[in-house]
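And then chain A:
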Amino acid sequence: MGKLYDLLMKDYRLKEGLNACINCGTCTAICPAAEFYRYDPRRIVDIVQSKDDEEIEKLLKSDTIWYCGECMSCVTRCPRKNAAGLIIMSLRNLSIELGYFIESEKGRQQYLLTKDLCSNILDYGYCVYPRRFDYAGHPEAGRVWEWEEKHLDDVFERLGGNLDGKGPGAMRRIPQEDLEQIRNIFDITGATERMENVRKAGEKKAAELGMTVEEFSEMVYKQSDPKHLNH
Partner candidate 1 sequence: MKNNILIIGGGPAGLEASAQLQRMGYNVILIEKDSVLGGHLAKWDRLFPDGVPADEVLSGLIHGTEGVKLFTETEIRAINRLEKSYNVRLTNGITVLSDAVLIASGFDLFNAVKKEEYGYGIYDRVITNADLEAYFKNGSDKRIDHPKRIGFVHCVGSRDEKSGCRSCSKVCCATAVKQAIEVKESFPDAEVFCFYMDLRLFGRHYEDLYLKAQKEYGVRFIRGRVAEVSENIDGSLVIKAEDTVASKPLKATMDLLVLMSGMRPSVSGKAVGDLLEMTVEEDGYFAVRSGIAAGQRSPLPGLFLAGAATGPKTLPETLADARAAAVEIDRYLTEIFPDARNYKQLVRERW
Partner candidate 2 sequence: MTPLYQFLAAQAEVPEVIDRIPSGYSHFVIPFTIGITFFLCWIGVGCVRLLAAIPRNDRIRFWKSLFIPKTIVKNLKDLFGDCLFHLKIWQRKPLLGYMHSAIAFGWFMIIVLGHIEVALFVPARLNVSRGGLFYPIFYRYFVWMNPGHTTLKGSFFFFLMDFFLLYILTGIGLAVFKRFRSIVLGMRHTTKPSLADRIALYSLWLIFPLRLLAESFTADLSGGSFLTVGVNHFWHFLFGDKLMFLPFWWAYSISLGLFFVAMPFSRYMHILTEVLWILLRNAGIKPHHPRKGVAEAEIYACSSCGLCLDACPMNVQKKNLKYSSVYFIRFLRRHNEKKINAIADKCLMCDKCHALCPVGVDAPALRRAQRITVNNSLPYDYSYLPSAVSAGQLSGPGRVHPRFAAAEYGLSPAADPAGAQKPEVLYFAGCMTHLTPRIIKAVEKVFKAAGVEYAFADREGGICCGRPLMLAGKTEAAAKVIEANKKMIEESGCTTLVLSCPICYKIFREEYHLEGIKVVHYTQFINDLIASGRLPVSKSDEKIVYHDPCELGRGCNVYFEPRAALDQVGTLVKAAKEYDESICCGGSLGSLTLDTRDRAKISESSLDNLLANSPETIVTACPLCLKTFSEAVSNSKHKYIRVTVKDFAEVICR
C-alpha cells in the first residue's frame, strides 16, 4: 500500500499542499472547475490522503485530475492550509511520468500542450509567441487579432514593441546564447526527457487508434466529451 502515494510524496508540491484534509469543502465551494466540470477537488485530496494506491491509480488515469485550471483559489480558503491545486499538479506530474496521462481524453491533451509550449520556450524564449498564435486556431481572439495577425510587424512597431528585434523590448529576439542556456536547463532538469516521453506516448496512442499524428493532434485539440460536464 502506498507505492504511488510514496512517489507522490517525493513531489515538493505535495509536501507543501497536503496537511490532513478535514473534508470541509471550502475548496470545492469556490473552485471554477468544480462548477463547470464533474469535479470535486475535496474528493481528490481525500483520495490522495487515503494512500489507497488503487484509487490513486484510477485518478492518475482519469480525466478528473485534468479539470483544474490551477487558479489556486482553493489555497486561500483552506482551513488546514492544504493546497488542492498543488496536489493536482503533483498528481498530473506523476501521471505524466508514469505515462498514464495518455489514457484519458483530457490527459492526452498534454501531448499538444507539451509540444507547443515547450517549443515556444526553446525556439523563442517565450511561452506565447504571437507569430505562432494563429487566428484560425483561435477564432475567439477576435476580428482584431485577425487584423493584427496580418500586420504583426506594423502593429508592434506602432505600439512600441520590438518584434523579433535586437536589444530589449516587447517580443524582442532573445539572443541565441540565452536560448542555449534554456535548452541546457531543459536537458538537466528533465524537461527534455519529459517532452520526448510525452511525444512518444502520443505517437504510440495515435498509432493505436490508427491515426496519423496530424489526425490525432486535430482530435486531441478539438475533442470534448459531454461526459465531462454536469447536466
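Methods note: contacts are C-beta pairs under 8 Å (C-beta built on N, C-alpha and C of every residue); 3 or more make two chains touch, one makes a residue touch a chain; residues count from 1.
Selection rule, in plain terms: all candidates are chains of the complex that A comes from, given by their letters.
Just so you know, these numbers come straight off a predicted model, no measurement behind them.
Chemist: In this complex, work out which of 1 or 2 touches chain A.
Modeler: It is candidate 1 that touches chain A.
Chemist: Using the touch rule from the top, collect the residues of chain A that touch candidate 1 in their complex.
Modeler: By the definition above, chain A touches candidate 1 via 19, 22-31, 34-35, 40, 42-43, 76-81.
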